[in-house]
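Structure first, commentary second.
== subunit A ==
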Amino acid sequence: MMNLYSYLIISLILFVVGLVVMIARKNIVAILLGIELILNASALNFVAYSRYVTNNLDGHIFSLFIIVIAAAEAAVGLAIVIRFFQIKETIHIDEATQLRN
Partner candidate 1 sequence: MIPAEFDGLMPVVIFMGLAVLLFFGGHFLSVVLAPKKPSHLKSTPYECGELPVGSAWSMFNVRFYVVGLIFIIFDVESVLMFPVASIFKELNEMGQGGYALIIFLSFISVLIEGIAYCWRKGDLDWVKSFQHSLKKETK
Partner candidate 2 sequence: MNQTVVSYLSKYEFYDSLLALFGNNQGVLAFTIYLLLALIIVGMCATIGGLGTYAERKISADLQARVGPNRVGPYGLLQFLADGVKMMTKEDIMPFTADKTLFYLAPLLCLTGVFATLAVLPFSGGFIMADLNVGIFYLVAISSLVGLGVFLGGYASNSKWSMLGGMRGASQIISYEIPVTISILAIVLLAGGMGFGTIVGQQGGLPHQWFLFHNPFAFMAFFVYSVGALAETNRAPFDLPEAESELVSGYHTEYTGMRFGFFALAEYIEVFVVCGVAASLFLGGYNIPGISIDILPIQAVQFVVFMTKTLLLYYVVIWIRWTLPRLRVDQLMSVCWKYLTPIAILNLMGCAIWMVVFNGKSIAELVLGGH
């Protein structure tokens, strides 16, 4: 029941769902939600391997930094979303077609 595979399968499901959210949703905030799910899947993998395979805590450090980077990414990403909304008055991803102006 509680072994490496169950964690890996959960993380696989999280990853796939995150990927589908990123592809299917047209809302930029929803795409950021998908990215968070993907990052969580990888962090979960690191911790699971660290407990069941390597038997040291380097995996924990990795997932710690993944969480840190996810937070920084969310901060910058949402700032871009807000700026985009100020310019275009929408946050539909298909409206993002111009590199400037």
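Rule of thumb we're sticking to: a contact is a pair of C-beta atoms (placed from the backbone, for glycine too) under 8 Å apart; a residue touches a chain by one contact, two chains touch by 3 or more; residues count from 1.
Regarding selection, all candidates are chains of the complex that A comes from, given by their letters.
This structure is a prediction, so every number in the text was calculated from the model and none was measured.
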Of 1 or 2, the one touching subunit A somewhere in this complex: 1
Subunit A to candidate 1 touching residues, read off their complex: 64, 67-68, 71-72, 74-75, 78-79, 82
